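One protein chain is absent from this view; the other protein chains keep their places.
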Amino acid sequence: MIRYVLRRLALAVLTVWLASLGIFLAVHALPGDVATQILGRDATPQAVAAMRTELGLNEPLWQRYGDWLSGALHGDFGTSLVTHQPVADELTLRLRNTLLIAALAIVLGIVLALVCGVVAGLTRDRWPDMLISTLSLAGMSMPEFVIATLLALAFAVAIPIFPAVVTAGPDATVAELLPALWLPACALSVVMAAYIIRMLRTSVIDTMASEFVATARLRGLAPARVVLRHALPSALLPTVNVVAMNIAWLLGGVVVVESVFNYPGLGVLTVDAVHNRDLPVLQAIALLGAATYALLNLAADVVAMLLNPRLRRRAVA
Amino acid sequence: MTTPLLAVDDLSISFGANGRTHHIVSNVSLRLGAGQTLGIVGESGCGKSTLAGALLGRLPGGTEVNDGRVSVAGHDLFRSSARQLRALRGGTVALVPQNAGHALTPTMRVGRQMREVLTLHRDLSGTAADEEAARLFAQVRMPQPEMLLTRYPHELSGGQQQRVGIALALAGAPRLLVLDEPTTGLDVVTQAGVLDLLATLRAELGLAMILVSHDLGVIASTCDRVAVMYAGRIVETGPTTRLYDAPGHPYTRALLASVPSIAEPGLPADLPGSPPKPGGTVTGCAFAERCPVVQAQCRTGDAPPLRAIDDDTRAACLRAEEVRDLPPERRPVHLRPEYAEQSTLVSLRGVEIRYRSGGPPTVADLDLDIRRGETLALVGESGSGKSTVAWTIAGLRAPSAGTVTFAGTDDLTRLVGARPASLRRRIQTVFQNADTALNPRRLVREAVGRPLRLFRLAGRNDVAARTDALFTDVGLDPSYQHRLPAQLSGGQRQRVGIARALAAEPDLVLADEVVSALDVSVQAAVLRLLDRVRTEHDSTYLFISHDLAVVRSIADRVAVLYLGRLCEIGDVADVFAGPSHPYTRLLLGSVLDPRPPASDMDGHAASRPVEEPESAPPAAGCPFQRRCPHAIEGLCDTATPPWRQTDTTHRIRCHLDLEDLARA
Partner (left out) sequence: MMTLSGAGRRRWGAVAGVLTGSRSTLIGFVLVGAHLVLALAAPVLAPYSPIVNNGALPIDAPSLAHWAGTDQLGRDVLSRTLYGGRLALTDTALATIGVIIVGTAVGCLAAYWRGWFDEVVMRIVDAVLSVPTILALLVVVTVAGSGTWVLMLAVTTVYAPAVARVVRAAALEVIPLDYVTAARARGERAFAVLSREVLPNILDVVLVETAMRASWVVLLISSLSFLGFGADPPSPDWGLMVAENRSMLAVAPWASLAPIIALATLVIGLNLAADGLAKSLGVDRMRGGVA
């Protein structure tokens, strides 16, 4: 079992390393001179040359990659081209703020998804399923910025309970941010839940149609027992990895949703960094995303293994 | 008169489609008293599994009971409340499902599933439940019953899962056990063990049983009475031995004649045609199309009623008495012409095959010759490596050691990509599962025509004519070639598979379990086809099978594999005459003949030990040592056994000498 976890861990590290290589190459090897991109087309050659030196662009590609990676491993993501502060410092505060939304969105999303997905699966093709399936289809089909915008219209403009735009800076206290969390978190959880619901519904339907559920019924067991003890554990298993993937997706969704509310998290930082062509910040955020994704998948694999006697046994063998 | 334990009265089950009702089960009536056993036998699609489900009040989705009723212990199942039904299920009538591997909840420990039933139907809990669970597991002869409680289903072998399935059915102390194909999918030896267990349980517990199976032998070994189903109806019912000896319905008669026998050589008779589609409507007798004694009135009016033809047997045939009195044509034997021993076509020497490099060898130390013009059967349980050998000859898997030569010159250790086209053409494969052997998205014509084009055996304009000829050759009307595989029956698909192999005009045909997925009547027809085309095309077969009766009927020579090691080889007649390797003897003893010679009957009475197939051979010595009743300590577990030559053809690899083997 430990060997299995170690193997997964090694794979996760490999994934993040490959991702870091990809991110680095995307920034430094794509056609177009980065310094010119940053300064704009009408920059003087001297300014471009100075920028190239500042970015270390005159050194060989592999050496730059090595420096960047070893720095990142030590928590040093370089200096922001805009604020000239260490990227890591800026990231830390923003990360905290984003984690606040993410945590709330994950809790809301998973609870919503579990309840709706199981109900829809058990009431296949009857009205609760129809309702949930339609709503989740709508949730999947709206871009995040639309959902966020509509939520803002409803709960910040029409019924002003929550702020439509966050005015606090990145260094605001948790208490100051608290009222601003709900709308972004809801917007994220709706989209996230929509996917999980659909997947879970299919899984519940398949499991309920399985031979072992039919056999459990034929043993005379009560319906509630058949569902809770026999069907649900198997039906929920494949959800674990889907939940992990959705949480990873959330990292992308955060960019859009935070922009809608101007919430001082990683998302807004990303958008600002793109506007200002602040490549060190962008690289750091992308790498952070990759690491989070790999970590979540690792966690999901381990959880799935703990829940599934089949995998557990195979892992031991 | 007391209420019978089970009473099925005039039951009809149907599904509605396109505004019409299609009957799956029609006018079925059954009676079963306490402690009685009834076998329901029929080929696929005859409605037997639907009937089995109905005995527990379950219907397949989209179907409904049109008429009649099913009563268990006086309760009408389809008119009971949900609560009453739950109490009856498991408590009075219990199901042993077809595939316990799928029927046990994978996320629950076996013990917990058992306790659940004990609590529900027997009000047992805590240690009392645990003790009872252990007792039940012991009753189905599971080793270490206490240990079993904490196991998950996937940690058990197929045979063990089936035993647990039986124990779970027994847990509610039912009076009636419904067994739906309880041994299908198990190896022969494992199957024999499970059937033996059922016979013992029935004797010990006085259980009534209904056993549904496609296998006449399985029914014969466990049931006093049998009901034969055809196209949703019971066409004949009566005491098993009497019915098997003198069937009154032509279908029963044909079915029995199509079963290959281990006791006699020769190909079984086939049953032409195919049954009507499930739910189809037929005027008159559904079997009329295929019946050898059909007369005009068979095709009109209602289906012939089931009527008594003596005090205990009833048949649904207008001419049942005549059929019964037909001369006791026990077995129309179509003896195969003797093969003339010729030169060696394929020669394997010291062959070892590993699935992973560095892993244990799946096949080891294999010396085997396939002679030109013969049918060599390779026999063994699943995991014996018999298919692996075929794959190596086909060039899909390279051996890790040894030599394989074709016609004395060509090297067959090369993979298919490295072989010249002429060599690839000369070796063709027919696959086990006709469902997956043909590309479902291509017309069967393309499957047969492809080798013609690939190996340039026909010019552009000749392909169609050659394909027509090939279809005719395998007994299919050429108009069938414009169909997709899904539009053909299993037997027809297998014929297309054979035509595809023949198209390449091969010298060697690798036939991998080609009839094991077919119904017995279709199987007989495909066996005869295989044998005919081999003679006509002068080709050679490597025939892989787990079924000794089939092997006896078609093969010239037989080689027995155990865990990838050859145990015994020789002419069919010699091998079946004995003496035999202990493993061959085990296989032979596990074959279920519908009409076994009288002396064999008591063979089943002896309690069998739990036989579970092994997955890897012991480190040294004889591969069969752990299961062998004659294993000699210090010899069989250390030294590789020597080959014992009997007469000219028959060789056995065993530490016992021939005299001991004959006596053992």
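When the chains are written out, they are named A and B in that same order, and each has its own residue count from 1.
As a convention for this text, a residue touches a chain if its C-beta (ideal position, glycine included) is under 8 Å from a C-beta of that chain, and two chains touch if they have at least 3 such contacts.
Keep in mind the model is a prediction, meaning the values are calculated, not measured.
Listed by label, the shown chains that the missing chain touches in the whole complex are A, B. Listed residues A:G22, A:G56, A:G75 or A:P223: the one in touch with the omitted chain is A:G22. Among B:T313, B:Q432 or B:S553, the one in contact with the hidden chain is B:Q432. Checked against the full complex, the one of A:V107, A:L137 or A:L178 touching the unshown chain is A:L137. Looking at A:L6, A:V174, A:A222 or A:V274, the residue that reaches the missing chain in the full complex is A:V274. On the side of subunit B, touch with the chain left out of the figure occurs at residues 394-396, 416-417, 419, 421, 424, 427-429, 431-433, 436-443, 447, 450-451, 454, 479, 482, 484, 500, 504.
Think of the hidden chain as still there; on subunit A it touches residues 11, 14-16, 18-19, 21-23, 26-27, 30-32, 34, 37, 137-138, 140-146, 149, 152-153, 157-158, 195, 198-199, 202, 241-242, 245-246, 248-249, 251-253, 255-256, 259-260, 270-271, 273-275, 277, 279, 282-283, 285-286, 289-290, 293-294, 297.
The rule we apply is simple: only the chains that are shown with their structure count from here on.
If each chain is reduced to the centroid of its CA atoms, subunit A and subunit B end up 52 Å from each other. Partner subunit B is touched in their complex by these residues of subunit A: 210-222, 225, 229-230, 233-234, 237, 307-310, 313. Residue ranges of subunit B in contact with subunit A, taken from their complex: 56, 58, 85-91, 94-95, 97, 99, 102-108, 116-117, 120-121, 152, 154-155, 168, 172.
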